[in-house]
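Shown here: the complex without one of its protein chains, the others still in place.
Residue numbering begins at 1 within each chain, and the chains themselves are lettered A and B in the order written.
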Amino acid sequence: MEALSSLLAQLTNGLIVGSIYGLMALGLTVIFGVLKIVNFSHGEFYMLGAYISYLISQTLGLHPVLGVLLAVLATFLLGMLIERVLLTPLYDNKVERKDEYALLITFGLSLFLINFALAVFGPFQKSAPALAKGTIDLGVITVSSGKVLAALVAIALLLGMLYIIHKTWLGTALRAISQDRDASAIMGINAERLGSIAFGLGTCMAGAAGALLGPVFLVYPVMGGVPAIKSFVIIVLGSMGSIKGAIYGALLVGIVESLGVVLISPAYRDVYSFLILILILLVRPKGLFGGAQWHN
Amino acid sequence: MAQLEKIILLILLAVALVLPLFSNEYTLHIVILACFYVILSSSWNLLAGYSGQVSFSHVALASLGAYTSGLLSLHAGLHPAISILAGALAAGVIGFLIGILTLRMSGSYLALTTIAFSEIYRIVISLEYEITNGQVGLSVPGLFGEASSKLAYYYTAIGLVVAIVFVGIFKLVNSDFGLTIRAIREDETAAAAMGAKVVRYKVIVFAISSAIAGLAGAFLAHYTLLVSPEMATITQMGMVISMAVIGGLGTFIGPVLGGLSLEIISEYVKEFGNYHLLIFGLILVLVMRFSPMGITGLLVPKSGSKSKHISQTSWRREV
Partner (left out) sequence: MLEVKQVEAGYGKIQILNGMTLTAKENHLTLLIGPNGAGKSTLLKTIYGFLKPGKGSIVYQGKEITGISPHELAGLGIGFLLQRVSVFPELTIEENLKMGAWSFKQNRSRVYQRIEYMYDKFPILKQKSQEKAGLMSGGQKRLLEIARTLMPNPKLILVDEPSAGLSPKVTKEVYRVLHDLKQEGITLLMVDQNIRDSIGYSDYVYVLERGQVTSESTAADIEQNLQQVVESWLKF
């Protein structure tokens, strides 16, 4: 009975955290779909989101949910700006190896942002106020209300993003660019301008995830490393660029991790998903859900 | 280009020879550390800059060399001079295996796999403290006993290692082998048409560069007398990548200039606080954005960019 409730607790936890990682991974997917690059500074937008929300709720004393929303806005604008400044050479064929360029420049950005946070906020771990107080009793297990609210906000943001992608002109155009860039140009779609928006949407989802998980874990400069790799795992698992795949991948990672913690050892929590990543890349590089196209 | 490289190398050699006459122990210590980074960034450049395999497992492999050598010297009683070679061999073998496993991956996929590998490695060595002594690290014997009294020996030894590694890499990249791996970086599909040779070379270059990393890591361990998970962090990888890219990716002299200058800069900056990586990150971004050939690109203006046009053609033809 105790083993069962511990497993249930871990699974609940895994699903909550998994849904937030799913949001982050969806951001990576949007960027990969439209710009055809992997953002290696994704974890640092997660970190910035966490700090922004921490500063707003702790220093300014505003409600943490407001902190999350402002973190989303700030990381969206920052992402757009960074895309404009750093990634535009990808469009004009000024770069010989686009993949390598994007990889190294976003890695450099990540190095810069981590050490920027170190210089400004110091290396100390800060605990951000939870989104809500108290616990919810689910019979066999109890869950903290803050975590549940974080997961609900994550799901709301996730649904909002899916709405934008599937139901709006902007989202349809983003999907069009991801499927056929030249044809979208002939339709009059300015892929460069929309590329910035796509990058901003992607980074703000990472920012949201950081703002939501900041209170669950702790806030510190290198906090983005593990979630970034986990969202890489999720999108590779769910086929690069597939939106549905990203969501299934997130749930799968959450479940595998919590099973690993209960059945093998909690110390190796992060190793399980990294092993999945390597296995998937070796065995089914196209992911579990088919092709590399950005489909629904 | 080759002329300029020779001149720079000769100047560096001359400085290295006269330096011990004029400088204190602290300076020599910094130079030894700089040599460690120069070896790492040169060997990473061999892999990433020449063959286009941007790997993030390089410092993990250096650390693997360090732990292998450290444990062998502690438990098997091997002299560090031999265990260092064993460390290089171990890193080379694991690099060879990674090379085989990631053969068909390129760009971001290879980067992701190697990041995952090195994170798993780092977590394992941090947690298995019964063997590795965890975060605290292992105390290991010195190559020449106590470091402070034998500094000149270490200085000479790493100088020799650097010389051997340089000659090796230089011969390699200017051989038929070097031409082939550069062709892989320029156009993988075209290079693949050359067949099995390319496959073999990609794996060999992974093994060689990993072995060099293992050698550097093991040497440093028996100089600092400590092996800890610190060497395998992504931050260290960031140092190595910054050095190679800022110096000039895919050039012989680039990582040498990058490694030396960045290590010296970071020693100065550390006086004021831990800002060196902030600066390197910023320069790395600026270099990628505005001068992809790094310092070397500034020294030698690139004449005509043929490859640029080729890539443009291949993209445009798809319209």
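Here is the rule we use: a contact is a pair of C-beta atoms (placed from the backbone, for glycine too) under 8 Å apart; a residue touches a chain by one contact, two chains touch by 3 or more.
If you're wondering where the values come from, they're calculated on a predicted model, not measured in any experiment.
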item	value
Touching the absent chain when the full complex is considered, from A:36, A:98, A:175 or A:230	A:175
Candidate in contact with the missing chain, chosen from A:87, A:189, A:233 or A:271	A:189
For subunit A, residues in touch with the removed chain	169, 172-173, 175-176, 179-180, 182-191, 293-296
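The rule we apply is simple: only the chains that are shown with their structure count from here on.
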item	value
Between subunit A and subunit B, centroid-to-centroid distance (C-alpha), Å	31
Complex contacts: residues of subunit A adjacent to subunit B	37-38, 40, 85-86, 89, 93-97, 99-105, 107-116, 118-119, 182, 225-226, 229, 232-233, 236, 267-268, 270-271, 274-275, 277-278, 281-282, 285
Parts of subunit B lying in touch with subunit A, wherever the complex brings them together	52, 54, 101-102, 104-109, 111-113, 115-117, 119-120, 123-124, 127, 185, 234-235, 238, 241-242, 245, 249, 273-275, 277-278, 280-282, 284-285, 288-289, 292, 307-308, 311-312, 315, 318-319
